[in-house]
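For subunit A:
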Amino acid sequence: MELVYAICVGFMSTCGIFLMLRGHTFTLVIGLTLLSYAVNLFLFASGGLTIGAPAVLSSSENHADPLPQALVLTAIVIGFAMTAFAVILAMRGRADLGSDHVDGIEPFDPLAEDKS
Partner candidate 1 sequence: MDKLRKFVWFPTPYHSVLLWLVWQILHDFSRGHMVLGAVFAIVIPWIVAPLSEEAAVAKKPIKALMYTFRLLIDIAVSNYDVAKRVLQSNRSLKPAFIAVPLDIKDPVPLTIFTSSVSLTPGTVSVELSDDRKWLYVHVLHLEDEQALIKLIKDRYEAPLKEIFGC
Partner candidate 2 sequence: MLTYAILIACALICCALALNAWRLIIGPTTPDRIIAVDTMYINSIALIILLGIHQGSAIYYESALLIALLGFVSTSAFCKYLLRGDIIE
Partner candidate 3 sequence: MSVFLEVVVSVLLVFGSIIMLIGSIGLAKLPDYFTRLHAPTKASTLGVACILVASMIFFSVQLGHVNLKEVLITMFLLITAPVAAHMLGKAGLHYKVKMIDSTKNQHLAKKAYLQQHPDDK
């Protein structure tokens, strides 16, 4: 189970980071969201995986590590705030700069030049 979990986290990180390395703001936001899912899962797993033992007293015998859960909760909220800001900033960029490329203009494309 742990192995599968770790693979998922790694894979999501890969996808998230790859998308964050693209050149358009919206793609970056998508990547950011994906990456923060990965981050949350990672942080969550730092205390180990537990099944059927929520950190609610009297609900079960043993309990999952509650601290990473609390950290992830904080991270989710902060991540949401940041994503929201990033999205609106991306819109602002599109409005101000006329392009949704992260650098404000679409880069010069040598391939397109060859074709024409």
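Candidate entries met the following condition: all candidates are chains of the complex that A comes from, given by their letters.
Basically, a contact is a pair of C-beta atoms (placed from the backbone, for glycine too) under 8 Å apart; a residue touches a chain by one contact, two chains touch by 3 or more; residues count from 1.
Everything numeric in this text was worked out from a predicted model, so none of it was measured.
Undergrad: Among 1, 2 or 3, which chain makes contact with subunit A in the assembled complex?
TA: Result for subunit A: touching candidate is 2.
Undergrad: Report the residues of subunit A in contact with candidate 2 in the complex, numbered from low to high.
TA: Touching candidate 2: residues 51-52, 54, 56, 59-60 of subunit A.
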